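Note that this complex is displayed minus one protein chain, with the remaining chains in position.
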């Protein structure tokens, strides 16, 4: 991952949440301007103690930072679960291909179905179920099976059952030692666990009361802000409202964006397609035979 | 999960804690008004140093935020444990149905008892024990066994024993290889662990001294607040008390609501019924046979 | 767990740390009063910059909150370890009783010794070793063995060895399949791990330098507090000292109380007796036979 | 690890980020000076309320500290994963060499390939693939195999497959008991997991929106800072800008430096070469035979 320089990042718009919050930001700034004119025309001095107002703002900021943190934790947990899918797919493929039957046909079917798991997860997490949405899978498991997948009630479980059947077949033909099988089965179970973790993240929003409350505090805070500062700030009231509202609204929106790390419609969604392609190429590459080992002593 | 827009969430009442805290909020605001009139009528200036008062408020806010965080962690841990129940139920069903006996009767009984685990946990965590409260289980395991469940001293353990007996039966008839059994048993043990985790969350409140102390500080703080600010704030004292008390009381109540993630009477309780239904449909769907695999090479 | 209302908790004394800190609180408040009279009589104005003083206070509060947090984490870790003892005891009992020998005598001895583990841990963690302190164990394992336990150099290890001997006996008589045994032994090892975790918490205080330093800062801070504020606060100096000292001293004391979650002499100690009784009744209940399963299809 | 004294560390330049941020720091300081002269010449008083400005600064600092923390966590996670590579390499070597075939040739090949894993990870994480970049590996596995490694599509997976083949060979010749094999295979799978963890850290930056946003806030904050304080600070405006900008820019840069713990071009990169050398010497040392044990009773 290449990191860009300081100044580039400062002025980069792509991948920023600014466009998402522009409306609200302008609304609060305009409200700030109105408040100023209202107080200015009627010469009102409200004397609201700004010290306590700042204190409320600090609580709000702390809550927002905490929620952003929680959102980032979810996002990173999702990334870790996909890291686990990479690991377990690789392990599962290796165990089957090194210790399993030498039968060419079994090996290919096994590798293909293991490779298909990650992409089927990806489609399942994005709720893509129709044949044309998952057509890419045909390159891995063929057209006919892709059609069946699109009908399955839970795609990744269908893939996992196929892998399970292949393992069972190998064990029952005595082509796969039961001790090897134990390892393969453990990895297969962990794959299902990782998928379950992703589904949990997808289906569980932040606790609703928690989330709504933050937005309501944010609204009340920004509403009363111009009234609180107009006495002291005068003409530049809207500018200060803008400078305070910008980070707060942005933090709120970033928290929301981080909540669903799988959907393509969110900023910062994880590159699931790319990860799935990597797994596929790694796993299918393991199909190739290793040349005989050249011992150290005999190496030139 | 669909997230609503900013403005919708701001004004949404459903799922909010506001109705729960309205009484206290009004009480403190009225007290603020009384304090103002008292000081105004008798022309008293107390000169309380507000700077240190704010500092106390900051400590209090920090404590409240910390407790909300702890409450959220518990809530999320409960969600993770239920995610584990989903994973392990699916794994357990798969192992038994793929590698286990082909006997139709055993397969159905096994799938039904695995599927019954999550709902029996759900009833147990909500302390629903009478037959009419758990009648839905009859769809999964039949009327007679549901009646026995309602008499059992610990419902989920009864289910787990049934699953254990079925596994034992299969192993002893040599229909389930001992290596397959090892995997099934490990998943069964993890199911009990997840349930134990939920029971721990249910039975352990936050440390009592911790919890009581926060509410006492909160009370003392809000009691002295109007007296501290009346000199500077004058007429708008009640308004400031309201603005300060609202987030603090709400945070306190959210912390309380998050403490028991299972009870239906709490806001933000987890959707245990829905999760249990999903598990049931997933598990029972695995009873259907897979069609023979179409190899990639032979796919059109 | 039933949670009481807001107002009840505010005024509840039971389970509060207030009585523990009353002495210190009064001492600092009186010192505040003395400082006021001293400065008032000699008409001294010290002009101490309170701004920086507040900043020191904030660092102190942050440290106290952090320590309370660390204490709470230890307390919760202890609770989790006991949750693990519940889980593993139940698992261990189930494995032995479902898959183990059908011999009535073995089954009873096995269940009793598994059930005895948690209570022996409880006694061991509270350093109760004499026969009369652990007499309750006689209901579980008999008088003679309880006497031996009271002589053992490490009670829970004695229990665990007994369980191990029983398992070995069953395996060597070919009454317990080696595959079943593997599972049982894994659970037995985890029981020892949980106990080791509790012993670690019991024996490791917070790092001493860390703990002493906080109390010294707290002392210095509260000592200089009245001098710092007397110019601005005047007559109400003692009141402010009281309001500031109360939460800080309480937080400090709560941190101390949370450090040892096992001792009965601490507030908030874990209900180990009750947990042990639950385990005992759960485990002994598993001795009863299950009636034959009524299949779904045959249920009325 | 030897820690240097307080004063040494204060004045040490090596390993510091100061040179990296010097440009930005000077730019903002000069801008501060310009702002001062502009306001001074035109006698403008802007009256910007600095209180709210500080509050924005606090939010910013909190975010920066949080990001530094997140970066440090990644860095430490990477270190833990490499600790895991050390552990699993040692375990894997021990299992094969103690319980495996006594055949000298197999033993050497096995030890060499296990020892090669960590260095091949190190090269892979730094994207070093050409023969001359990985030439050091020839000392471990010979020239010919190093050449093949440089052609492999994924170096560490090639090594792991070699180890797998060696284990399989030993098992099939009945030189390695299947029970010993189970342990070896579990360690081999964990090695792949650790590598996968490192790859995850390498490929996942902090969520982009999160990262960009912080830099934009930082920029806006430092831009308006001189304008906010020029009224009060006068001539020393640039000095204050410098003192505020220095820690903030440094924290930002440290966060960036910590993001990639593997690249040699970053400060604080992990000493992967040294760790790999340690593993190699530990593993190859295990090839030597142990002398027969001298029992305690027979020891002089």
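A few comments on the model shown:
Order as written gives the chain letters A, B, C and D; numbering starts at 1 within each chain.
Here, a contact is a pair of C-beta atoms (placed from the backbone, for glycine too) under 8 Å apart; a residue touches a chain by one contact, two chains touch by 3 or more.
Just so we're clear, the structure is a prediction, and the values are computed from it rather than from any experiment.
Here is the thing to keep in mind: the chain we left out touches C, D in the whole complex.
If you put the hidden chain back, the residue from D:12, D:173 or D:264 that touches it is D:12. Only one of D:33, D:61, D:143 or D:220 touches the absent chain when the whole complex is considered: D:61. Summarising the interface, chain D meets the missing chain with residues 1, 3, 6, 9-10, 12, 15-17, 50-51, 54, 57-58, 61-62, 65, 68-69, 72, 75-76, 79-80, 83-84, 86-87, 90-91, 94-95, 98-99, 177, 179-180, 182-183, 187, 229, 232-234, 236, 240, 243-244, 246-248, 250-251, 254, 257-258, 267-268, 281-282, 285-286, 290-291, 293-300.
Residue positions on chain C in contact with the hidden chain: 24, 46-49, 51-53, 55-56, 58-60, 62-63, 66, 70, 105, 108-109, 112, 138, 140-145, 148, 153-154, 157, 160-162, 164-166, 168, 171, 178-179, 181-182, 185-186, 189, 192-193, 196-197, 199-200, 202-205, 207-213, 215-220, 224, 252, 256, 259-260, in rising order.
In this section, only the chains that are shown with their structure count from here on.
Each step here moves to a touching chain, and the least such steps from chain A to chain C number 2. The set of chains touching chain B and also touching chain C is empty.
Overlaying chain B on chain D by C-alpha atoms takes a rotation of 145 degrees, rounded in steps of 5.
Between chain A and chain B, two chains of identical sequence, the interface residue sets overlap only in part, with shared numbers making up under half of the total. Farthest from chain B, judged by the mean position of CA atoms in each chain, is D.
Spacing of chain A relative to chain D, judged by their CA centroids, is 23 angstrom. If each chain is reduced to the centroid of its CA atoms, chain C and chain D end up 37 Å from each other.
Chain contact topology: the protein chains form an open path, each linked only to its neighbours in the line. Chain pairs that touch one another are A-B, A-D, B-C.
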